[in-house]
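The following block contains the structure, expressed as structure tokens.
Heads up, one of the protein chains got dropped from this complex, but the rest are sitting where they should.
Letters A and B mark the chains in the order given here, with residues in each chain numbered from 1 onward.
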Amino acid sequence: MSAKVDIEFTVNGAVRQVSVPADMSALDMLRDQLDLKGAKEACGEGECGACTIIVDDASVCSCLMYAADCDGRTIETIEGVQTVDGLDPIQQAFVDQGAVQCGYCTPGMVMQAKHMLAKNPNPTEGDIQRGLEGNVCRCTGYRKIFDAVAEAARS
Amino acid sequence: MSNIENYLAPSSIEDAAAALAAGPATIVAGGTDLMLQTGSGQKTYAPTLINIQKITEMRGISKDGDTIRIGALTTITDLLTDAIIAEHLPVLATMADKFASDQIRNASSIGGNICNASPAGDSIVPMLMYKAEVVLVASTGTRKVPLNEFFTGPGKSVIQENELLIGVDIAVPPAGFKGGFGKFGPRPALEIAMASVSVGGVVKDGVISDVRVAFGAVAPTPIRSAETEVALEGKKLDEETISAAGEVASSSVNPITDVRASDWYRRHLIRVMTEEILNDVS
Partner (left out) sequence: MDQIVEKPETLIGKPIPKPDAPDKVVGKTTYINDMVLPRMLIAKIKRTDRVHAKILSVDISEAEKVPGIVAIATAENSPKGLIGVLKDNPPLKGDKVRCIRDEIAGVAGETEEAVDEALNLIKVEYEDLPTVFDPEEALKDDAPLIHDNKPGNLSLTFDFDHGDIKKAEKDSDIVLEEKYELHYVTHTCMGPGCVIADFDTHGKLTIYTQTQYPYNYKMDLAPALDIPAGDIRVIQPPVGGAFGSKLDVYPFEPIAVYLAKKARRPVKLFFSREEEFIASPTRQPARVYIKQGAKKDGTITFRDVNVYLNNGGYTSWGATIPAVMMRTMTGHFRIPNVEFHSKAVYTNNPFAGSFRGYGNVQATYVTATLMDKMAEELGMNPIEFRLKNAQKPGERTPQNSLLKTAALADCIKIGAEKTDFLEKHTANVAAREKPGRIRQGIGIATSIHNAGGAKIHKSDGCGTILTMDDYGRATVITGASEIGQGIDAVITQLVSEELGIPTSDVIIANNDSAIGPWDVGVHASRTTFIAGNAARNAAVKAKHQILAAAARQSNVSADQLDLRGGHVVQKDNGVSVTKLDRLLRAMHFAGDDAELVMVSEYYEPPSELEDKNHVGDISAAYSHGAYITELEVDTLTGGVKLHKMTCVQDVGKVINKLGIEGQMEGGIAQGIGYGLSEELIIEEGIVKNPNFRDYKVVTAPEMPEIECHFIEDDEETGPFGAKGISELPCIIPGASIANAVYNAIGVRFDNPPITPEKIVRALHGDKVEAAE
């Protein structure tokens, strides 16, 4: 067993303190220790984006990030996107545009879309396609996801 | 089974160097290589894991006189938007645009890309072209090694167990310098290069000089190609020169065949991309 590391960080606005094995991934910590199972492990090798979270304003694959490295950082997961008033405009657009089928890639897609729109509020279609290049979807053929991101950008 | 006994997250280069001096340690930056390689058993952890991400002085790009320092923790994403890079080392931004995906670029550090010493490491190829030097720090002192002399094999370099790569230094290229980077994988994104090329030089009145040519994914390490450089140095960049250089480039490499590509195709790509960049800069 690897040494435990005590860390403190902000997740979805709340300060959390946990003790994690030094070799644990942020994804495993979120899912298994914080019961935030929205981020999915679909490949575990950074190739599919289903585990995307936002760390200090940058989207990353949480499967490749060390949990210990969350210390002192601000993290947003899919569970933090929805507001008390309801769905975030990006989430609403995913629903309305039919961008969700099996939905396994959806949390990662939404997080990446959110990051993309934060950096570039008026993306072209090409920007959207490139912005989602690290997120694999096997159901939708992406077109409806492009529509959803474009719709969210408009609103 | 992994067995990390100590975890350290120093916040200065000094503290990191001291920790490295204390005994065998594994350094982690973005973790995009390390997590995968330890997970698959390709690599095992030393007893101490040192997370260097809190060393803020190691992130960012600065210019001091004619030398540009790229801190080891600078991410690939940083290269895309940095003004110094855009002005003086634009080929690094071209490279960054072809690197992995947004999420991976956001996490990947330059230092990690270099120290991982992959034959296909994308940032290495244009940095070889720019004649970068790596800056290595140990508790005993600092040394600089030309990137060209840094790699010794796949995953291997001259970095010592007690050393930390803190950044790379690149001399501002001379006036009239033009360069390019090409990488080929079948998809537009998320590709490990089947082959990559960076070519640069001073182009004046159609003649190229101070030529530097570097290739990735066609040898055990990223390489400079002296033969191709000779074939170009002082020549007029006309169709004939370009085609001859492409010929030299492809015959100068001796790549492997694997699931991604055959040796033949890799050589072909080297030629195509070398010529393409030369056509662009001519």
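Here is the rule we use: contacts are C-beta pairs under 8 Å (C-beta built on N, C-alpha and C of every residue); 3 or more make two chains touch, one makes a residue touch a chain.
Everything numeric in this text was worked out from a predicted model, so none of it was measured.
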Among the options B:23, B:188 or B:234, the absent chain makes contact with B:188
Kindly state which of the options A:5, A:29, A:64 or A:110 is in contact with the chain not pictured.
A:110
Contacts of chain B with the absent chain, listed as residue ranges
1, 184, 186-190, 192, 242-243, 246-247, 250, 259-262, 264-265, 267-269, 271-272, 275-276, 279
What chain A residues would touch the chain not displayed?
1, 31, 36-45, 47-48, 50, 77-79, 81-82, 87, 91, 94-98, 100-107, 110, 128-130, 132-133, 135-146
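Assume only the chains that are shown with their structure count from here on.
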Whole-Å distance, C-alpha centre of chain A to that of chain B, is 29
Which residues, counting only chain B, touch chain A once they are in their complex?
2-7, 9, 28, 30-32, 35-36, 38-39, 45, 49, 51, 53-54, 75, 77, 100-104, 106-107, 188-190
The chain A residues in contact with chain B across the complex are 1-3, 5, 21-23, 25, 44-47, 49, 52, 58-61, 63-66, 68-69, 71-72, 112, 115-116, 130-131, 133-135
